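One structure, pasted below without further comment.
Apart from one protein chain that is not included, each protein chain of the complex appears where it belongs.
First chain written, first letter: the chains are A, B, C and D, and each begins at residue 1.
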Amino acid sequence: MGKYIIKSLLQVIPVLLIVSIIVFVLVRVTGDPVALMLPETATAEDRAVLAEALGLNQPLYVQYLKFLGSALQGDFGKSFRYGESALPLVLERLPASFELAAAAMLFAVLMAVPLGVASAVKRNTFVDLLISGISVIGKAMPNFWMGIMLILLFSVIWGVLPVSGRGGLSHLILPAFTLGVGLAAQMTRLIRSSMLDILNQDYIRTARSKGIREIWVIGKHAFRNGMIPVVTIMSLQFTSLIGGTLITETVFAWPGLGQLLVVAVNTHDMAIVQAAVFVIAFIVVITNILTDVAYRLLDPRIKYD
Amino acid sequence: MAVMNDMPSLTPAPQDQAQDQRQRAAGVGMLTKSLLRSKTGALGAVLVIIVCLLALLAPLLTEHDPNAVNPLNRLKPPVWMEGGTSEHWLGTDNLGRDMWSRIVYGSRVSLLVGVGAVLVSGMIGAVLGLISGYYGKWVDAVIMRIADAFMAIPTILFMLVVLAVVGPGMTTLIFVIGVTNWVSYTRVVRGEVLSIKARDFVKAARAVGASHGRIIVRHILPNILSSFIVISGMNVATTIIMEASLSFLGLGIKPPDISWGGMLSDGRQYVATSWWVATFPGLAITVTVLGVIFLGDWLRDVLDPHMKMKG
Amino acid sequence: GGGNTGAGANTSADEKIEYEATKSQTLTFGVGTDIESFDPHNNNNTASEAVIVNVFDYLLKNDSEQNKVPGLATSWEQVNETTWQFKLREGVTFHNGDPFTAEDVKFTIERVAKDGALKQNSYFKNIVEVNIVDEHTVDIVTSEPDPLLLNRLSKMGAGILPSKYIQDKGVEAFLKEPVGTGPYKFSKWIKDDRVELVKNENYYEGQPKWDQVVFRVIPEASTRVSELLAGGIDVASGIPSTDIDRIQNADSKKIVKAPTQRVLQLILRHTEGIVTSDPKVREAIDLAIDKQGIVDSIAGGAGVVTRTSVTPGNFGADPSLYKQSLYDQERAKELLKEAGYADAGPELTISVSSQYKEQSEVVAAMLEQVGFKVNLDVLEPSAFSERYSSKSFKEIFMIGIGNSLFDASNNYNRYLFEEAKDETDYDNPEVEQLLQSALVNMDPASRELEYQQVQQIFAEDRPAVYLYQMEGVFGVDQRVNFQPRSDELFYAEEITPAAQ
Amino acid sequence: MKKTSTEPLLDVKGLKKHYPQKKGWLPGKGGVVRAVDGVSFKVLPGETLGIVGESGCGKSTTGQMITKLLEPTEGEIVFQGRNLAELSNQELRKVRRDLQFVFQDPYSSLNPRMKVFDIIAEPLQVHGLAKGEALRNEVYRLLQTVGLGPHLVDRHPHEFSGGQRQRIGIARALAMKPKLVVCDEPVSALDVSIQAQILNLLKDLQEQFELTYIFIAHGLPSVKHISDRIAVMYLGKIVELAPREDLFNRSLHPYTEALLEAVPVPDPRLRKERILLSGEMPSPANPPSGCAFHPRCPYAVERCRIEAPLLQEYNEGHFAACHFPTVHSKDKEGAR
């Protein structure tokens, strides 16, 4: 197990290296940060001075090596926008992002597990059709649209939940729900197909032949097996949430990574973009390893080496 | 012990012509039949066909120019509401453009983007997945590490950065969504290739001396096609939604091109005051995605037995 | 400061959420963008200035009518062509207790004038030095006569910083816990969420009106409106025109509007060979557009048509061109014919930032009505700024330009021959001569005339077609009295609680 | 009944296949799975060599190495006097024409997306042996040979029964008129009543085309039915190799004996108390010391635990790998 984790951690290195190249290239080709930093009235001379000061006039590979070197020390440079070191700026957003992602996952799981299982058990009945319909609609609705509607209903018309911002638990409900619905839709469908698959397995028939109550057959024998693929999708979803909640964050004025990123990209704030992508990539890779471990714990067939 | 010497042993099985024909007919009619039997599959097909017809017949379905601005006639409600006119039966948008004709024309871009991007990512992903799965070893390691790296960068961020450089537009959008979505294909295709590669018929092809190229094209490719089609269906849906999300971030389709995502995004300001501006494109997206997903589901059900028929 | 940031978990359905805004001594703004930094020198957006003016003071400031009034300087006079002398206010202390002295002024002004990496540097680099005369008197010396020095000193880059504090602790530490002399003290800044300020009990003009001032960042306009309606904020900026009625109809909410310095305009290229180099084409463009129509529909009435970009309140404004607009589509069509486009109209590309997408779509439609063929090039804002800086537009770009110096010169820098090269290629010797002269003209009266002349020439020559002066539209809770300023700043001290 | 020439068609010497078992991520740290661990035998033209043994003992691996579907870790395969390892790719492709393989699982070995015609035509196309009309005729002829009608050419594999599919697999193997066909459990996936069809077919084809077979199976009765000589494998090694009658009547190895003992006889009158092997087959990743069979062998003594017996010829053409081959061998002729 320990060895496995070390092995996985070592695999992180090439991935992060590739990420660094992708990011570096992307950011460099996205255009001239100088233009954005200076006022509209700035002269060509002003620009040259600023470029010089930022080291933007060196050859690309030199810039990359420098970037990599300092990135290894956690130094991604200063944010143009905030004039502060980029990494702490990114890291200080993580709690908000994690909070939202975790809450959304929780919502999704709470919704998807019963729906998915019910849908599989009641396969091809009206219940199944209804659940499929709901989950497809949940997936088809763009996030921002749903977020705006939820705000209108719950905050403006009924006034039971706060509109936006981060705060107590009540602030978390709407954005988490908005994000969670899409995830739940996907998860429901996965659980359904996974459960269907499992319900056809021989060992389910064995369990039934033992005279066990159907609820146990499903709740014990089918469920644990059915959850194995779900863990994978959950980790995928979680990682996509960490960097991918920007729309929901914008709608709910949630001060997470997503908002930081949108603004950083729009203002070509290279340091932030680089630091953020790195941090996200790192989290993703770590999450993947943890998922693998969870997977192995859930499924005794997989060995640790 | 009984010996029945009169039993001919080498005669072909008496599966006569009649049974043969029956099986043929079943093969041909099977798709349509199972489509009709699967309620959701049929619903999906109908929805998708309707949307495709909208796109194809757009000019015949509306007499309004979808881009004709009329500020004085803005935000007119649909015909059944007070203040609505039969002239604009779904109402008008914030610039006084006819909602119906925009919905109709918007289907073109939404479908084009959906299908186009899926083609691009499908191509890239399938080729890399094939190479990776078939050749294995370091080729596989390199491709999969690159895929991991791409997975680690949130798609929407990637697109954001790229679109910020090249500027939005239909072709770029198709291209960018395509380029960012290849990873899912690569993984699925690679997995399929690995499992197919282990099947005996691939070995059999090698045993008769078939080349790598022949094995890939004749034996592996046709067998990954069905899962390829299934994920493509899903991705068309995802892409349509993604275009809407990019519109929200200001990186969607630019005027005068019309897309549902763009309409929905522009209309979000009017949700509280003029619901129809955002609701109709939203409905259009939902219905289309619904159709595509249902159709995809059905496809999966139909194709699955084939994939599972191992032995 | 700090305090409770929300209703907490125990909200029951029938009990409305208690927002901090309803606590009477807190003023809460909902704004679209976060501040960039608490460094007034390294910051160039109005959104930042709007917030940090409450923390930092200028030597002199603009009142709501844009008159210069004393700030940290009690009086000032021009000593010679390039030198101004300022008498500083006595008994002022920074939030950390340091006394405010000439040292601070010298430190502040020289920092922004000398450090080329600061975003405000380009506005101040003509300042050569600051000389301390005595503890409460300084001389500011410019390299050449600068009629705009006072304007410069009353804008963001001139916020006075605590020299001792920064020299002791460094800029990083200062930015973590900024200290100024203003009526409100920094309390906390959660990026992309909120800036919280608390009152400075030692403010030199007396007790501030609010215990706490909060600026909440709510990027999505519809969320801002919802937040206002739900009672989460007192003042919401950037209200979409369609929501005006909704807010006005709501209990205890109202809409207030005020003109800003921003004029939405089309800037036309004059480069030889381009269709817009033909004055008839330019006139046709002007006449084809129904500006009032756009104001009434898209802007929801929040705008004033104008034929000049120098609007009242700016030095050099020409009132005769304000509230004026031309619109005659028939004439526009004739002009096009005269220009030789009898059958097929000329093709134009209009580049525009996505924030003005609606307006540009209407403009494009109107131009097409008189026979132009328009390609609309809607760019994401940062892409637009980049295109703008690199001067790579085609025939037309559409842009809303503000004026942080409140001086006509700021509107015309781009038309100076050297600057206009490769962009608009505007080349009018008469204008050039007038602009160059005005740049160093220390006599306000003749300088004003020079700018008015330029405006008249522009109105006929049309290097730019002005659409309208934009108005800020704010949604306001009736518990506060809020009158927006044309410089779009939020001076909390100008806002008062309404009588209960 | 079969003509035997002295020159072997196939000569396998010391064939081994070891799969490195990854443990941890450092290369070379884990053990190896000794799937096949030193197998030697000869096959004469026109004969059928049966290979039997429990599941997992390395039969398929051996078969696949002979047909070059797997690279041997060690050992030589000499086919028609040529060492396969020394052939260039080009030459190997030619040799493949004489060396064919019939798979155990008739479904998995047919591409579900290809029509029968294409499946059978593939070898001919690959080697450019026939085109157009000639190709069609040849495919029809092959189908006829294995007892399928030409009207089936447009069908896909899933439209056939198991026996028919196996016939298609055989037709494909025969397409290039091979000399040696390795049949890897060609009937174990089939129904009882179909098995006989296929066994008969194989026999008929052998006579018709003078084929040589290596027939792999774990069902002893069918192997006995078709083979001239039989090799018994246990854990990657051949433990006994003998002409059919010798093996069944005078087996020398206790494992062979146990196998024979375990086969249920379809005659209720022959029910008897059996002496059954106890225990399970050990893992090839971790074979027992000495004679691999010793933990299950009722006759094992100390020596068996320490020393691995070699395959030795005891009677003419009858080889066994056992330290005490005669102690327990009894003449079974009388028992039957």
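Keep in mind that, in the parts below, a residue touches a chain if its C-beta (ideal position, glycine included) is under 8 Å from a C-beta of that chain, and two chains touch if they have at least 3 such contacts.
Criterion: contacts and distances are computed from a predicted model.
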Can you pick, from "Protocatechuate 3,4-dioxygenase", "Nitrogen regulatory protein P-II", "ABC transporter ATP-binding protein" or "Hydrogenase expression/formation protein HypD", the UniProt name of the chain not shown?
"ABC transporter ATP-binding protein"
Cross-chain touch to the chain not pictured, restricted to D:L148, D:L277 or D:A320, is D:L277
Selected from D:P221, D:P243 or D:P287 as touching the chain missing from the view:
D:P221
Touch with the omitted chain, as defined above, among D:P8, D:P112 or D:G163
D:G163
For chain D, residues in touch with the removed chain:
54-55, 161, 163-164, 191-197, 199-200, 203, 218-222, 224-225, 248, 258-271, 274, 276-278, 280-281, 336
Can you list where chain A touches the absent chain?
201-203, 205-213, 220-221, 224-225, 228, 298-301
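Rule of thumb we're sticking to: only the chains that are shown with their structure count from here on.
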Quick one: which pair of chains has the most contacts?
A-C
In whole angstrom, how far does the Cα centroid of chain A sit from the Cα centroid of chain B?
23
Distance from chain C to chain A - Cα centre to Cα centre, in angstrom:
37
Can you check how far apart chain A and chain D are, centre to centre, with Cα atoms defining each centre and the answer in Å?
53
For chain B, which residues are shared contacts with two or more other chains?
164, 268, 271-272
Among all residues of chain D, which ones touch two or more of the remaining chains?
none
Considering the complex alone, what residue numbers of chain B touch chain D?
9-13, 17, 20, 23, 27, 199-201, 203-211, 214, 218-219, 222-223, 225, 306, 309-311
Residue numbers on chain A that touch chain B, as the complex places them
11, 14-16, 18-19, 22-23, 26-27, 29-31, 129, 132-133, 136-137, 139-145, 148-149, 152, 156, 239-240, 242-244, 246-247, 250, 261-262, 265-266, 268, 273, 276-277, 280-282, 284-285
Which residues of chain B touch chain C in their complex?
67-69, 71-72, 74-75, 94-96, 163-164, 167-168, 250-251, 254-256, 266, 268-274
